[in-house]
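Contents: one structure, followed by commentary.
Only a single protein chain was left out; the remaining protein chains are all shown in position.
Our next item is chain A:
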Amino acid sequence: MAVSGFEGFEKRLELRFFNDNTTTTSTTNKSPMGLRLIDFESLDQVLTQVQCTVVSAVANHSFDAYVLSESSLFVYPTKIIIKTCGTTQLLKSIRPFIHLARTLNLTLRACRYSRGSFIFPKSQPFPHTSFEDEVVIVEDSLPKSLRHRKAFVMTPSNNPSRAWHVFTASADVEPDEPLVVVEVCMTELDPVNALSFFRRKGDENNDSAGKEMTRLSGIDAINENAFVCDFAFDPCGYSMNGVDGDRYSTIHVTPEDGFSYASFECGLSLHDDGRGDIAEVLSRAIDVFRPSCVSIATTYGGEDYDREVTKRVERVLAKKLGLKCRSRLMDEFPGSGTVVFQSFTPRRR
């Protein structure tokens, strides 16, 4: 493990707003635009405060997806998801986003902040020096109407240094999110697989290089229905946002040996006829990287926890990738429902 290097582990922030149709309906689109009405200059200003910029973007009828210099931003009519890595100041976006939403008459309903454990915790700026400090800052930025709050660190007994940190605040205890969110964090990537994510001589620009990486690595096969908006960084690194109807997915790769990292996240339904079941999707995504260490955090939202799904994911990862589940933790969070945190390492090292 290197002494210092780029921090791949992301900080993730999700803000959900109450649906208010009165002033935000667009006449051309069938459904209200909500947060998508925020003009790009305002979004860009928020991103500047967070210390990142847009490098690529796409949109469809359901949402806008931006690839950032340090991860991703998704804007739905009543939901914002922003995920940033490195030493970015993600929490500085909370107040500006709430303010911009208020100008569109949208009221905050719930907030969720989550992250894994940093590879280089000492390199993080305040308040990311400790989870306690982060929670204080997040709480301070939220209105009192989000009455139900919980902060918890899910710590596996076999590997306490790879924990999952969650803070949720919600106006209602009951979750309002119909999609299940799966966040996969992978470290110690197979060095041969990681090579795909270094730029080569002769590739034309960051976009075409990104497209090649998507193809060569097999990322395009994870969900063949999805449009992939990709980007290759200099001299290495890769990001993509996947867009499939109202479903998003996102992958970020730090390929350097010594601190290699890759993340895969998607929103999906457990009853997704024909879209590929969760275990298959996860298995395909993890297979791209063949990591020695994987953690999966699943947030059920409004969906009832289904133990069979958790067991099936463990069975498929064991069978197809030789990954053994070493820990499984479960907890309930107001507004977010059940969160399950599993960690895996190869069966034989």
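The rule we apply is simple: a contact is a pair of C-beta atoms (placed from the backbone, for glycine too) under 8 Å apart; a residue touches a chain by one contact, two chains touch by 3 or more; residues count from 1.
Rule of thumb we're sticking to: contacts and distances are computed from a predicted model.
**Student:** What protein name does the UniProt record of the undisplayed chain give, "Thioredoxin H7", "ATP-dependent DNA helicase 2 subunit KU70", "Serine/threonine kinase 19" or "PITH domain-containing protein"?
**Tutor:** Missing chain, per its UniProt entry: "Thioredoxin H7".
**Student:** Among the options A:Leu146, A:Cys229, A:Leu282 or A:Ala297, which residue touches the chain absent from this view?
**Tutor:** Considering the complete complex, A:Cys229 is the one touching the chain left out.
**Student:** Taking the entire complex into account, which one of A:Gln45, A:Asn60 or A:Ser130 touches the absent chain?
**Tutor:** Touches the omitted chain: A:Asn60.
**Student:** From the list A:Thr48, A:Thr103, A:Ser130 or A:Ser208, pick the residue that touches the absent chain.
**Tutor:** Of the listed residues, the one touching the omitted chain is A:Ser208.
**Student:** Which residue, A:Val135, A:Ile219 or A:Val243, contacts the hidden chain when the whole complex is considered?
**Tutor:** A:Val243
**Student:** Identify the residues of chain A touching the omitted chain, counting contacts across the whole complex.
**Tutor:** Within chain A, the residues touching the omitted chain are 26, 28-29, 33, 36, 38-40, 43-44, 54, 56-61, 64-66, 75, 204-208, 227, 229, 243.
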